[in-house]
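One structure follows; several queries about it will come next.
A single protein chain has been omitted from the complex, and every remaining protein chain is retained in its original position.
As written, the chain order gives the labels A, B and C, with residue 1 at the start of each chain.
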Amino acid sequence: MSKHHVSAVINGEPTEFLCETQQTLLDVLRDEIGLTGSKEGCASGDCGACSVIVDGRLICSCLMLGCEADGTAITTIEGIAQGDHLHPVQQKFLEHAALQCGFCTPGLIVASKALLDENPNPTEEEARYWLAGNLCRCTGYDKVIRAVMDAAEVMRGEKAA
Amino acid sequence: MNYIPSDLKVVGTRPVRPDGVEKVTGRAQFGADMRMSGMLWGKVLRSPHAHARIISIDASKAEKLPGVRAVVTSKDFPHIASEEAFVGEGPMNFRDLSRNCLAWDKALYEGHAVAAVAASTQAIADAALALIDVKYEVLPHVIDVEDAMKDDAPILHEDLFTAGVTPTPSRPSNIAKVVTFKKGDAEAAFKSADVIVEGRYTTKPVHQAYIEPHACLCSYNADGQVTIYSSSQGHFMVRAYCAKLLGIEIANIRAVAMEIGGGFGGKTLVYLEPVAIALSKKSGRPVKMQMTREDVFRASGPTSGATIEVKLGAKMDGSIVAAREILKYQAGGFPGSPIGPGCMCGFAMYDLPNVDVVGYDVVSNRPKVAAYRAPGAPISSFAVESAMDDLARKLNMDPIALREKNGARNGTKTHYGPTHQNIGFLATLEAAKNHPHWKAPLKPGQGRGIACGFWFNIGGESTAGCHIAEDGSVVATSGSPDIGGSRASIGMMAAEVLGVPAEHVRTVIPDTSSIGFTHVTGGSRVTFATGMAVTQAAERTVEDLKRRAAQIWEIPVEAVEWKDGKAFPAGSNAGAFEPLDLAALAMKAGRTGGPIGFEVSLNAQGAGPGFGVHIADVEVDKETGAVKVLRYTAVQDVGKAIHPSYVEGQIQGGAAQGIGWALNEEYIYDKNGKMDNAGFLDYRVPVASDVPMIEAVMVEVPNPRHPFGARGVGEVPIVPPMAAIANAIRSATGLRMPDLPMSPPKLRAALDAAARTSSA
Amino acid sequence: MELEVAATNFRRLVLELEERFPGLGKQVEEGMAVAIDGEIFQDAYSARFGPDSEVVLIPKIAGG
Partner (left out) sequence: MPSLNYAAPATVDEAVKLLAGASGLAKVMSGGTDLLVQLRSGRLRPDLIVDTKKLPGIMGIRQEAGGFVIGAATPGAVLEADAALTKAWPGVVEAMDLIGSTQIQGRASLAGNLCNASPAADSVPALFAAAAIAVIVGPNGKREVPVEQVPTGPGRTSLAKGEFILEFRLPPRPPHSSDAYLRFIPRTEMDIAVVGCGICLTLDAGGTCTAARVALGAVAPTVLLVPAAADALIGHKLDDATLARLDAAAQAACKPIDDKRGTIVYRTKVAGVLARRVAAIAFDRALGKTSAKTH
């Protein structure tokens, strides 16, 4: 079978690409489009390092075929900041030292943004369960959760950035 | 020179790390993120058998598949004799390393690399692997460490004879080495003890489980020059090991340190890079390789599983008079478990008059173990700290008081020889005892445990630089790949010496051709050793800047003072000059001697050991055996925290890994010797909802051998958690759980057995 | 095992051990770290020790 021709809006940019059926959205992002911010940690949906938002929903890009992306709007880690203005979640990850090696960080930031878009005022427990699909082996999650809770406060306008 | 804590302006603060923005925006480049024009994809064929002789490998069909550019086997590698050689990093048996990268005559574990292909696409490479015909003679296998020690066990290496015993054995054995430490006369001393506790403990192999699988891109040029882009804990290590394995001159290899997605010891050796170079040489094209998560579990190093026996004898007042430990560590397919540190670390925290320790390094049909955070110590301490808890209960003594009574202090001679100096164990115990957590009330069904941990910390060879740019901004260079934020601490130390804000210094990690040799990032040595190098480089820079100011002002250099990033005349006698800042001095660099900057290479000595005391609260669901960790406090002697957030991060991350080791993580094998849980679904590392906030308490007992008093901090925190949680479970249930992981089925079975005993 | 040695630095210690116990010097040189007065040296050629120094040979320590 010839390759699929797919049109999608990626980080606000109308984008077209060709892919084979078995290529996942993650394969396409990394190998065809050159957006290597999404990481492959497991390729089985167990680590969350490849998290992206498709049509408003948080998913693992390793568990979606590239050809399914036709007609969708996709946000990857590269599309979270507005120009040189970091998203509050990104800013708080920096301030709280919520990253060590930084490999799980793109997935965690995308997932955290999706959390706060849906639930602006999560409890610590809600944040922990929402992020349970994002493995981090370096931090023990302590500073990650603090960063997310702090970012939520800023986004609710209860605290200056 | 040593800096006075109260004078510090940068060290001890919490600036944003220099590589932070790259990492939160997805721009940081890790091992798998590199591409080169003409690049091929390399893939590895792995043994499906736990133990098999390789009769033949026929790759002719694979080679004919369109798109396949090269196939390699161990025949494409030089034959290396079995000997421990030094290539900068300390002893390594390069024959074993070579055989681990691509099997020679035998596959020693399921997942052992047998052949590799390079093809134009990943799909073609996968298809090619299926076309390689390997004929195996399947051999009996052995997985468990004590089974492997039996006389009738299948032998992995016909040329392996147990070292460390006399007379030298005449029969090959899976026991590679026996290590013994003796102090005093333990046998006699046990007879004088009022109370004896004994236990037999087991641990399972656990994986470092860094989220980034191993990955590299290698290019072998027609002129024999090689470039390696890979994520590792030491790009100089990668360079040296590849050179040795492939017979290439070291200067012909340039290794570039990509960002590394976690290592914890697991990326201190090579798996893919030599294979990728061989494929690149054969195909004439750059070759990219990356492991799948399954490959990572099946073929890269976990740490040892073990069996440990501990016996402690004490007087009624709590003083321990005799201690014995027997440790049997799995090494995997090749010798080299961390049995040495295992034998040393268990009792290193205590002042014990009579000690017997025997350790065994044992091969079996599992992946070759690699270092994992404080290699060897967590296994040994799980056993010893569990036994200490039992001893405290038997003596009806507070577990912290028992440790204070026997705790090592300055002047304590360890059972392995050296006498402790400038250590902070008692201060750490004191801080734990005074922490509100230790006294907080518990609800019924909950339990609290404490346990301690020790790690030597190491120094070693490091290079770092300090360069003043033309506009007076500062570039610091470090030869150490940055796993957890060391660029921040390196830059901060340079900034402190120069008297400028942390943000004024950019820290980078040059490739192996652009900075002096540096040992791997491991053993908690970077902030200590590379930090010492950058401090000296910055100090030389300051001296040079003072000389230049003196030259400009035409006054003696002794009359120049350096403060807050500027040269001042030292007092009114020196003359009335406007201070010269870095920008002003940089502008005049051409007229005062040329570029400003120094690189310092050193072999750092005097890494002070670190101690940790952890307190864990748990709740046990007695019907399911599930353990919930409710509260966790980790107290640690950190010397001086250069960037406290990243010190806390090391402590929190180590503790969380320990919680996983304690409760759920393990390698599970089926009856054919194949790993049954090679993925994040069933190899269960803690997820965010599994752990509570982990309070990191930093006790600062300065290390006088470091200019800012730093000690290594990364290893210690993984040592205490397993026993801390086991002791908390004992407190909640009355049951001693001697086998890791303390998973729900095991705990429920133990609860049921206890109920049967009490009702009988 | 404890013994008195005449050596005052690591290199001489290795030579002395090799002379007294053939093979041991090489093993110490290549496979062991040395702790002098409690401080562990990975590579100790530069280290000196005095008549009262405690010199201990221990397995080399890597790290994670």
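Everything that follows uses one rule, which is that contacts are C-beta pairs under 8 Å (C-beta built on N, C-alpha and C of every residue); 3 or more make two chains touch, one makes a residue touch a chain.
All values reported here derive from a predicted model rather than from experimental measurement.
> What shown chains does the left-out chain touch?
Taken over the complete structure, the missing chain's partners among displayed chains are A, B.
> Of the listed residues A:8, A:33, A:67 or A:89, which contacts the missing chain in the full complex?
Answer from the full complex: A:67 touches the omitted chain.
> Touch as defined at the start, partner being the missing chain; which of A:8, A:114 or A:138 qualifies?
With A:8, A:114 or A:138 as choices, the missing chain is touched by A:114.
> Name, in rising order, the residues on chain A that touch the hidden chain in the full complex.
Touch with the absent chain occurs at residues 1, 4, 20-22, 24, 43-46, 48, 51, 54, 57-60, 62-65, 67-68, 70, 111, 114-115, 125, 129-134.
> In the complete complex, the non-displayed chain touches which residues of chain B?
Within chain B, the residues that touch the unshown chain are 123-124, 127, 294, 623-626, 663-664, 668, 676-677, 680-682, 684, 686-687, 689-690, 743-745, 748-749, 752.
By our rule, only the chains that are shown with their structure count from here on.
> What whole-number Å value describes the gap between the mean CA coordinates of chain A and chain B?
Each chain reduced to its C-alpha mean, chain A and chain B end up 29 Å apart.
> Report the inter-chain centroid distance for chain B and chain C in whole angstrom, where each centroid is the mean of the CA atoms.
So the centroids are 25 Å from each other.
> Roughly how far is chain A from chain C, going centre to centre by Cα mean, in whole Å?
So the centre of chain A lies 54 Å away from the centre of chain C.
> Send over the residues of chain A in touch with two or more other chains.
none
> Quick check: in the complex, which residue numbers of chain C touch chain B?
Its residues touching chain B are 30-31, 35, 37-43, 46-47, 54, 56-64.
> Within the complex, which stretch of chain B touches chain A?
For this pair, the touching residues of chain B are 14, 16-17, 19-30, 32-33, 35, 123, 208-213, 259-264, 290, 292-293, 483-485, 643, 645-646, 648-650, 652-657, 679-681, 685-691, 693-694.
> In their complex, what parts of chain B are in touch with chain C?
84, 86, 90-91, 179, 208, 264-265, 268, 338, 340-341, 343-344, 371-375, 413, 416-421, 456-461, 520, 522-525, 603, 605-607, 705, 712, 714-715, 718
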